[in-house]
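To start, the structure under review is shown below, and the notes come after it.
Of the protein chains in this complex, all but one are displayed in their positions.
Let's turn to chain A:
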Amino acid sequence: MASRRSGRHEGEGGVRFSRTLFIALLVLSGALIAFDRPETRSSGFASFRAGFTDIAAPVLELAAQPVRGLKGIGPYFRRQGALADENAELRQQLVEARYWEDLAYRQRDRIEVYEAALDINTPATQERIGAWTVADPEGPFVRARLIGRGRDAGIDDGYPVINLYGLVGRVFESGRRSARILLLTDLNSRIPVMADRSNARAILIGDNTAYPRLDYVGRDADIQPGDRIVSSGDDGILPRGLPVGEAVEARDGSWRVRLYSDQAPVDFVWVWPYQRIEPPVDEPEAAEVEAALDAPGPDAEGSAAAIPDSEALPEGDEQ
């Protein structure tokens, strides 16, 4: 009598190996790869990922402590000879920085006078949120960093992230206690930028190299090697003027950017809770406007209630 074959094999010295389970896992892997694409990731997948990193963040933070203790050990030994020169240069920069500090204070006072004259109430300056990097896998598929603060600290998707020197990237997965930053060098990173000197616009596109490329520059764009590249704020996602890097001309004539943020390891960063500027809403229908004007009630409260929501100023316009 032929023995009945099952999917479970016991012939490997007690090692259980279920063929059915193996095939099921293969199918599950394929499904995950098909549906967890970064560009079309559903909110369910994003929430699951964020929840996982929330749980893992404290452990990774603990593991990062000894690594953080070794931070800078390389530069310390390498730069001993250059310390005196660096010190002199820093002192010179400090003198120049004091001039700019005075200028900034004067400009702030002037703006306050203008705002008082125009009776403008600008929203209070939002505090930047400091966070430590707890994981920075250098993988072939994503250039990202995990930071140890999330939505509980006010961080949300899309917020720009900067370090001491310049723009690092944007938040793209935010959990309650952790968030993942998509670096400017990642394949999926697209940032509208401009040359600070000439206002020539371009898109900074990450391609997993240390020097992301400037694309959509235009034929006669006024860009020169060494130009300071800043965020243009054209898409409303990022504020205008965040320092990004220096323009570098590649051998093939294309433009690339040497990132300012690369001057130091991306360890401590600030997340800027910048509210995206929404595009203007559609004009209200004439009938809605007439209805609002004809609404009964002389009191201001009743009139305000009759104005359709679409006429309310978008949040970003206040800034």
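Operating definition for what follows: contacts are C-beta pairs under 8 Å (C-beta built on N, C-alpha and C of every residue); 3 or more make two chains touch, one makes a residue touch a chain; residues count from 1.
What we mean here is this: contacts and distances are computed from a predicted model.
Chosen from "Acetolactate synthase", "ABC transporter substrate-binding protein", "Rod shape-determining protein MreD" or "Polar amino acid transport system permease protein", the protein name that UniProt gives for the omitted chain reads "Rod shape-determining protein MreD". Screening A:Ala56, A:Ile203 or A:Val248 against the full complex identifies A:Ala56 as the residue touching the chain left out. Only one residue in the set A:Ser29, A:Ser198, A:Gln224 or A:Ser254 touches the chain that does not appear here, and it is A:Ser29. Interface residues of chain A facing the missing partner chain: 12-18, 21-22, 25-26, 28-34, 36-39, 45, 49, 52-53, 56, 59-60, 63-64, 67-68, 70-75, 78, 133-142, 144-146, 173, 180, 187-188, 208, 265-267.
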